[in-house]
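Let me begin by presenting the structure, written as structure tokens, before commenting on it.
All protein chains of the complex are present and in place, except for one that has been dropped.
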Amino acid sequence: MTNIVGMILTALAAVTVENIIFSGGIGFSRVLRAARKPKTLGMYSAFITVFSVISSVMGYYLNRLFPESELSPILRPAALAVCIALVYILAAGILKLSVPAFYKKYGQILSPAAINTVVLSMPYVIGNYRLGLWDAVGFALGTGVSFFFATVILSRALHQCKNEDMPNAFSGLPATLIYIGILSMAFAGFTGGKIF
Amino acid sequence: MKFRHGVQGVKLDQQKELSLKHKIKNLPMADELPLKPNFNLNGKKDYNYILNAAQKSQIVDEFDGIPLDKKLKKLRGLKPNMIVACCFDEDPWTTSAMAVLREYTAEVISGLEYAAKACGIKERKIAVATKEEAKFIKSINSEAELILAGDRYPARVLLKKKLYSQNIKAFYIGAQACLALDSAVKEGKVQQDTVVTVAGRGVERWSNVKVPLGTELKTVLKFCGVSDKTKMIITGSSLTGKAVLDLTEPVTPSTRCIIAIKKAKKDISYPCIGCEKCASACVRSIVPWKILKVMKNKKPDPLMLTNVQKCIGCQACSVVCPSGIDLAEVVKKAADLKKSGDFE
Amino acid sequence: MILNYAKGPFIKNVPTIPSMMRDVIFTLSVLLIIPIVQYGVRPLVMAVCTMFVSVICEIIFNLIQGNKIGAGDGSSLVTGLMIVMLMPVNAPIWLPCMAAVFAVIVAKMPFGAFGHTPFNPAAAGVAFAALCYPHLVFRYIDSSAKNLPAFGDCTGDIVSSTAAVLKNGLKPSILPLDMLWGAFEGPLGTTGILIICAGGLYLFIKRTANWEITAAFLAAALIIAAFWPRIECSMITSVKYELLSGSLLFCSVFMVTDPVTSPRTKPAKIAYGFICGVLVMVFRRFGAFEQGACFALLIANALAPQIDVIFSGSFETGDVLYEK
Partner (left out) sequence: MKNKRLLIKEANTIFLNGMFFKNPILVGALGLYPIVAAGYNLKNAVELSLLFLFISLPTSLLFCLIGEMVPLSVRPGLVLCGCALFYIPAAWLTQRIIPGSIESLGMLAGLMICNSMILSRVNDYAPTHIGIAVFADTLGCSVGFALVICLVSVIRAAWLKSGIWQTNIGIYGTGEKGISLPFFGFILLGFFAAFVQFINKKRSTKAAKRRAAK
């Protein structure tokens, strides 16, 4: 029971105070791409959540597997990435064979959802915060939710960042980047600068 | 979860006291205008008699510019259950209808009675703007059956909506048309003059003037002491009326007011700030800012232009917009687009 | 007599944008009176400098952009003045000026100036200053200090503001009733509680600001302060301290009600105010700084279009919605 409560609290923290997407700036290239296709936005976030959970659980065990040494900062990321790649290939294969209609519809967002900075950063974040297994899962879930929020907010912002009164040079991506910057600034007010 | 606004319309700054202070003045007939002779009708003052009188006297309803006899004929077929004389002025500067009612209360009442008889309606009401005005009229003539139209613009539409929600099919007639009908039935007079409000910073004496039909505008303006610094002359209404360039234009029954403005209108507009004032001002449940947003797209989607075809062009949205955007024009464009079917 | 032609309508209803701006600038200037009486000319110098800088920034940006420099809508004056109100009186003059530069150059002009800003520029400017120079933005001089120098550094006892005391979980020593007169430490324009209330009333009556948002905002803050107090005290005391300390009340009247960045429909406005109030309290409790109103406002601004869509009853994550 305490595990579950802890998990939920960690998830809440991941959405607000320890929001790695907004205040950490992680994974915004994916957020922007997801926001441009609002139709697949929900499924995209669901994929991200699932893969984040897998990655954080995997990271939890991998962190123990590699003892601290001179080579560990070089080998650990590589091992992690290979594991994620294997998970992705496995997931793609299973989906393709078992639910081909679903795969046809959402296949093209599976790879960006599985292979990105958000998913891969999970093990590091867990290591930094020294989270337990349940908390790690909670953090991954919370990050998935905040990814969803980020995409929903940005999908509206994309229209605000393109109007005829704004300077030509800023219309589109530049304004969106500034928009993200200001929003990220707001979330930085939670941490006051110290993120990890 | 759509929210309906309780209060609709706009409350405008009223400028009525100055022109209501004095009695209606008479402008002498110009020499070149032909004097129309009286006509004679015999018989009982029944439906046909009144219709004939209306036709012979060439009365035009000042609110919509339609000849009164045609209006009455059409009405008999429609069978409404109430006839309302509009004795209020929506426009903040105009007082002609109010002044007519104040000065010719009995005549307006009897004219309304004739009109009601002509189309077989029992219930008849005189609509005035405010409670104070109603009290004032009651003190002049206690027989008047009054109904309140409210002081929010556009009052006519709001009154219509109010009556409609009470399941009353009402019909509306102008105050001056009532007056003219009365004198036509009683004395066989042809409608020869109309009461016009002259107001605005550009004239010295704000007043209601009884002007012979066909008089040139400049004669009326001169009568009231127009200033040389006047930049703009508006007739009809300060909201929906038009600016006049040629002062030799004649006065018609639907002129109702002449406003001389000293300051030329400045067309400064800011971007929409999303205050929702236009939506609460609209009496036809159009949401003008949404229409504006859709119309700014390169290819406006007609499905998003809800209700635009219902627009009556009352300009309430444009008046109330703090950014000074001409929303009425946008809605009109949207309605034209929707009507034209020029989309895939 | 030369007659002009124009299209109707020929009359204009107040409020118009310039009149709204005038109203806001007027009420904000009234807020300056108490600090000027208390500290000398310094608050006035700060306000003038910041407004000047923000207007200059707008002009420069317009020049680069190749726009004509018109009469302007006065919105950058309002932005500058609001930033000054949220700074301590002993802050160096360049600090509000820098916040104003950020507000105009980053948060306002790139998005197409007034009417298109997705975030409240003043809030963005203050948040930026708070993040970059927290030791200057949250450093308050003792309120008994008199005759501060107009430009130079202020010397005097540095005390922690009521908001900071609350943040540390302690009970402030000042009585809530004394706080009404504004003689306590806090951002420059936010201590005159009574004047803020009067100014808010004035703006609501003139229909320049929406009272619904403010009401919802304060209701949310009140509920949270009453049921989850940060300090050990009675419900009423907690509510009094939470509402009267820091920039909460000022933000609720002047910043949250900004029509450009708030949602459009009435129920959405109420929801927006409520969410904003909750966020402010969350920031107060979990945030890094003693004041979170500006940060909370920025997040609420980002949510505003979404709230609007949800309340207009057309929430769907389909293409149809987003293409419009």
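Letters A, B and C mark the chains in the order given here, with residues in each chain numbered from 1 onward.
FYI, a contact is a pair of C-beta atoms (placed from the backbone, for glycine too) under 8 Å apart; a residue touches a chain by one contact, two chains touch by 3 or more.
The shown structure was predicted, so the numbers you read here are calculated from the model rather than taken from an experiment.
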Subject >> Chains in view touching the one left out >> reply: A, C
**OP:** Among C:P43, C:G80 or C:P110, choose the residue that contacts the chain missing from this document, as touch is defined above.
**Re:** C:P110
Subject >> Identified contact with the non-displayed chain, of C:I33, C:I59 or C:C132 >> reply: C:C132
Subject >> Contacts of subunit A with the absent chain, listed as residue ranges >> reply: 23-30, 32, 73-82, 84-86, 88-89, 92, 96, 107, 111-112, 114-117, 119-121, 124-125, 128, 167-178, 180-182, 184-185, 188, 191-196
Original post:
What is the set of subunit C residues that contact the non-displayed chain in the whole complex?
Top reply: 106, 110, 128, 130-135
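The criterion applied here is as follows: only the chains that are shown with their structure count from here on.
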**OP:** Mind having a look at which chain is the central one, using mean CA positions?
**Re:** C
Original post:
So what's the Cα centroid distance for subunit A and subunit C, whole Å?
Top reply: 33
Original post:
Once you find the CA centre of subunit B and the CA centre of subunit C, what distance in Å lies between them?
Top reply: 45
Subject >> Sites on subunit B at which at least two other chains make contact >> reply: 271
Subject >> Of all residues in subunit C, the ones touching two or more other chains >> reply: 112-113, 115-116
Original post:
Touching subunit B in the complex: which residues of subunit C?
Top reply: 1-17, 19-20, 71, 73, 112-116, 259-260, 262-267, 311-313, 324
Subject >> Partner subunit C, residues of subunit A touching it in the complex >> reply: 16-17, 38-39, 41-42, 152-153, 155-161, 163-167, 170, 174-175, 178-179, 181-183, 185-194
Original post:
Which residues, counting only subunit C, touch subunit A once they are in their complex?
Top reply: 65, 106-107, 109-113, 115-116, 118-119, 124, 127-128, 130-131, 134, 282-283, 286-289, 292, 294-296, 298-299, 302-303, 305-306, 309, 317-319, 321-322
